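What you see is the complex with one protein chain gone and the rest in place.
Each chain carries a letter (A and B) given by its place in the written order, and its residues are counted from 1.
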Amino acid sequence: MGAVSAPGLTTSEALASFRAARREPGRLTLFESSLDLPVFEVARFDAAHPYSDGVRTLELALHAVREALTDAALDSGALSSARVGVCLGTTVASQLNDLAFYRSYKTTGSAPMAPVRRYLKGNLADAVAAHFGIQALTVTVTNACSSGADAIAIGAQWINAGLCDLVLAGGADELNLVPLSGFHALGLGCPFPCTPFDKHRQGLNLGEGAGIVVLEAPAHAVARGHTPALALYGHGTACDAHHLTAPHPEGRGLRAALYQALALAGVRPEEIAFVNAHGTGTQENDLIEGNTLAAIFGPSLPVLSTKGYTGHTLGAAGGLEAVFTGLALREGWLPPSIGFSEQDERIPITPLREHTEIHGRFALSTSLAFGGNNTALLLGFTKGAAQ
Amino acid sequence: MTPFLNGLGIVAATGRGINSLRSALQSGWRPPVTITLPDKCELPVYPLPSGALEDKSLGRKVRRSDRLSKMAVFAAADALDDAQLPPDLDRRRIGLIVTSAFGSHTTTFQFLDEILTYGDAAVSPTVFSHSVQNAAAAYVASTLDLQGPTLTLTQVHFAFHHALLLARQWLATGQCDHVLVGGMDELGSVMHFICRSLLRSPMDGKLRPFAFAKYPAAIPGEGSAFFLLSGTPQPGSYARLEEITTAPWSAPAKAPDLHILEADGTLADESGYANFTSVGAQFAAYAPLFGSMPGGTPLQAAAAALMLKELVCFATPVTDGASALPLCRATAPQPLASVHLTRLHCNGTAGQIQLLAPF
Partner (left out) sequence: MHNDMNNTNLPKEELLQKVRAQLKELLVSHLALEDIKPEEIGDDEPIFGDQGLGLDSLDAVEIVVLLQRNYGLNIKETEKGTEIFRSINALANYIVENSPHPLGAESAAAEEEK
């Protein structure tokens, strides 16, 4: 697993922030905007690397991929001798959305083609594969807020189909003016550090980062003498088919996705130790997600949203939150769901208010996307590790 | 498992629907439309015919949607209708995968325009919502009530091929009974400028796929095509999906009856297509009817599917440069058993789709 986000440049740094229940939202420094909204930038991240054409999203992705490969004890030799896939979710990096390009075109009728060439050179997954010299299955998922989680589910499907031995999967997104401006226009931006599930929540903050997992076919792991502690046991994905920007009022799609993940894993709701919720801090998401989780797992489910620490990282969120779920299982504890203090009577679940020890083999991470897609990932200790 | 293509919907330069696709394939090459850019330069393009996106029956549901979303909704709705599935189908068992090479660029640029005109604090939330890459998929899912897994893949190369691979997997594992898979791409004023800057237009308005040129000319196109894939055949099935690969090229075990080369001028160097001319009883290339589109595979696959269902080979519209190749030169009934599609990537890999006759 590898992760870079506001709480830290590595999983260890993130864990340190979680242990201290510390978050550092700040003012925007990466680009100009008239909006004075708190954001979760990855501080101290030097993106001046020649091979990425300065594309910050790619740099974030590569950073997390490197950490994940080290964690999985895989070097470039191992990558070139295996059938590898790269499946990454993103939003910003897969659009022709360069403001300088458009401004030039609008004001002068002409614009330099460099941003277009960058776009044409390859999508995020292609670029990551090219960097490691991998001849791989490469797919870039652009499913809005569930992209990272969807990418991990696809990676699992590639392995189960026998197409790959290893898949680098997850998501990455850099902070960008388009979603910042857009979410504000939708009335979904919070003017103070976000408070997921809190009674007085007023919306989301944007963040950036990359969360990557290395998925490996069991036979391949055994053959190289590697015994991973964690596995992806189930996943589920279903669409609300309801509205472009609002979730289904009864959480229809999320419910279906959760039951699919549980069924695929052969796990009962009572066996779930905790849920890392999508928990953006918007009125509707938290209301519907909270009620759906309570209906399936009961109101005393240990639940948190790590978006209080990272902001909403869009395409990276599903990847980051899968990593945080894995880390929590491995470390045996969860941080408080930062930003939550007062219960909303309309939401039956109560996010964690303090550092909490957890016991249990399985956990879930949920992602609810703009446009109505819902994805759930079910992680757990492998049999050996559980004992 | 070899899924069946049980429904087809298309809206492109050939018009909307299977009948207009058939007519266009029968009629052969038509000249492109010439548009004049703001700087007075001219650009030949293959746009949708006017009126192709007017539909009262879907009207209200897609009232706010942008042009790209409309294309996808109409093509997907037509494919679902065409498949004639039972009306009481469990909507949670139908998946959706939407692919695009360039995504919703016109709406994205419109949003950037809003930022420049009104400032980033006063932009339109509707324009933003539609600039999100999965907006079209959201419209398709809500219009057609598709409650299964929904995905959008946006990448320049082979997005449709990967979508087919995934759809096959969803059917094989039983996650879905049916999957709507398709692609969409649009033209627009900024895209015209980009095409004019990066591509070379042919002097006479003809794409020449068999020139295998080192610096090919291109005529940008737009459109959307969707297929309804299912695990079981139906009387109206178009084809069986035998294999999909996106690897460094290797010849298939058996030469197809018809090999469609997707050369369309979007690669800087198309001479590599010449390597494929040893594989196939006959060759054809239909890009001259649709225009040049890196994400154009679904449109050409639609032509392939129609041929396998109706057991007819449509004449390849432009034969220049292929004097020695066994081309399908005249439209005629043919007992086609297999049609193969090949599209090259600039890195030497090839996206290949093998379709077989359904029965």
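Simple rule for what comes next: a contact is a pair of C-beta atoms (placed from the backbone, for glycine too) under 8 Å apart; a residue touches a chain by one contact, two chains touch by 3 or more.
From a predicted model like this one, the values you see are computed outputs, not experimental measurements.
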| item | value |
| --- | --- |
| Selected residue (touches chain absent from view) among A:19, A:226, A:243 or A:355 | A:243 |
| Option from B:28, B:49, B:125 or B:272 whose C-beta touches the chain left out | B:125 |
| Subunit A, residues in touch with the chain not shown (by the definition above) | 185-187, 202, 243-246 |
| Residues in subunit B touching the chain absent from view | 56, 59-60, 63-64, 118, 122-126, 129 |
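We adopt the following convention: only the chains that are shown with their structure count from here on.
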| item | value |
| --- | --- |
| Distance between the centres, which are taken as Cα means, of subunit B and subunit A, whole angstrom | 30 |
| Contacting residues of subunit A [partner subunit B, same complex] | 33-35, 91, 94-97, 99, 102-103, 105-106, 109-111, 113, 116, 119-120, 122-123, 125-126, 135, 137-144, 150, 154, 157-158, 160-161, 163, 177-187, 237-245, 252-253, 256, 260, 369-373 |
| Subunit B residues within the subunit A interface of the complex | 38-39, 64, 91-92, 96, 102-105, 108-109, 111-113, 115-116, 119-125, 128-135, 137-139, 141-142, 144-157, 159, 162, 165-166, 169-170, 172-173, 175, 190, 193-194, 197-198, 246-248 |
